[in-house]
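Here it is, the structure, as structure tokens.
The complex appears here without one of its protein chains, the remainder shown in place.
== chain A ==
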Amino acid sequence: MPGVLKPAPQMGDNGGSLYKKREKVHPKKVDGPFRRFKWAVLFLTLGIYYITPWLRWDRGEFSPDQAVLVDLAHRRFYFGPIEIWPQEFYYVAGLLIMAGLGLFLVTTSVGRAWCGYACPQTVWTDLFMVVERWIEGDRNERIRLDKAPMSAGKFAKRTSKHAVWLLIAVLTGGAWVFYFTDAPTLLRELFTGQAPFVAYATIGVLTFTTYSLAGLMREQVCTYMCPWPRIQSAMLDEDSFIVTYKDWRGEPRGSAKSKDAGLGDCVDCMACVNVCPTGIDIRNGPQLECITCALCIDACNDVMDKLGRPLDLIGYSTLNRDKAEAKGEALQPIWKTLLRPRVLIYFAVWSAIGIAMLVVLAGRSRMDIHVAQERNPVYVQLSDGDIRNSYTVKLLNKEARPRQFEVSVSGLQGARLSDPVTGSEPAATVRLDVRPDGVDTYRLQVRAPVASLHAEQTDIRFNAHAVDGEGDAMETTRFSAPASAVAAQ
């Protein structure tokens, strides 16, 4: 529609430049159900973030007692009773897939709820704005302060604001590092200067990002840097609940004092614009910058309530519902709008992955055996005529206690096992110690009388049985013999 575009010479409203100065947003204080909900989410998420590393979980003497611990150095991930080894990383992959699908599910049903309520950028920005409001006052005072020349008072306010911001930022980075090592130990080391450099560096980087992203950049992170707002259009459809201005009811807008009977409900008080953390006007319709924090709903309802007009001039609605409402048609129940096929399919896939992961997790083995036949030499003829093969055997003990596994070989008559390093006598079974929560590697040798060899390659099976009775594992491999020995049969 070239006709509705502005003519080229004007080149927009920023003087034709390809860059523009930031228009600072001064969000006004607001109260209402959505604001209170956001406070609740803020306390909950920040609480989880700061408290989790300090929760303890007794796992015995051989494993750390931190409830949630990402032990990169030892390649273990602890989450309460669940312990993940690197080769079980598919659980984490599954969680990430669930998180992604969960985001789709939420977005397709209630819009950018993640952005508006739970995203760390939103939560920390909210926190930083509270600090700003406490120290510098509400919207109008802040605008005045911005315009005022530098004075002792302004300097003091600015300094204390940035100081508190930096403190929060340091604590944010400080909490992060506790997830990766024993929290009480690290806290002590951080203060005595004995903590590893990477801990200080991580705190430094996160301090910088928290301070700059939540304090200085705020809505620009969402508008310019985050890819999610760009992806959302694929998630949203005509039946997704989003923050909606009912223009059919509000327009034409005009002063509440006007006697003009043709005016809509919008009194153009700018309350919705003033509280907006991204500085947009929701009355222009759905737009990229809107994180659906719903604060404009609280602000508008406050005004409508005072004027005695119907609430929800701005409210959660879908494109279809809004259209129907405008025409005066009866609205279908909210649950019907929510439980449409698209939402149900997302939910089904999301929960299927979750259930599959739970089933696999519940049935997973706490021990394992890996066997690799040595290839050089493949076989050795012994002086009594027996043929011997060597195997590298890895025994995995996922329990946090030392265990002993009894290893045997099946599929080969008269096969006997021995450990050449300890010089043990060849026997039908060999008992091997395996360290707690770890892997021990043994080189085992299997010897078999020529009489039991009927082919150059014989499929055999290594069986590992936990001596404490809790678990079995096995792996198939091959036993090789020289053609001459087989031919002698």
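Keep in mind that, in the parts below, contacts are C-beta pairs under 8 Å (C-beta built on N, C-alpha and C of every residue); 3 or more make two chains touch, one makes a residue touch a chain; residues count from 1.
Rule of thumb we're sticking to: contacts and distances are computed from a predicted model.
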item	value
Options "ABC-2 type transport system ATP-binding protein", "Sodium-dependent transporter", "Acyl carrier protein" or "Cbb3-type cytochrome c oxidase subunit": UniProt name of the undisplayed chain	"Cbb3-type cytochrome c oxidase subunit"
Contacting the left-out chain in the complete assembly, out of A:Leu167, A:Leu382 or A:Val467	A:Leu382
Residue, one of A:Arg22, A:Arg36 or A:Arg188, that touches the chain absent here	A:Arg22
Hidden-chain contact residue, picked from the options A:Gln66, A:Thr108, A:Thr207 or A:Thr244	A:Thr244
Residue among A:Pro286, A:Gly354 or A:Gly438 touching the omitted chain	A:Pro286
Interface residues of chain A (partner: the chain not displayed)	1-2, 4-6, 8-14, 16-22, 220, 224, 244-245, 247, 283-287, 319, 322, 374-377, 380-385, 388, 390, 420-423, 443, 445
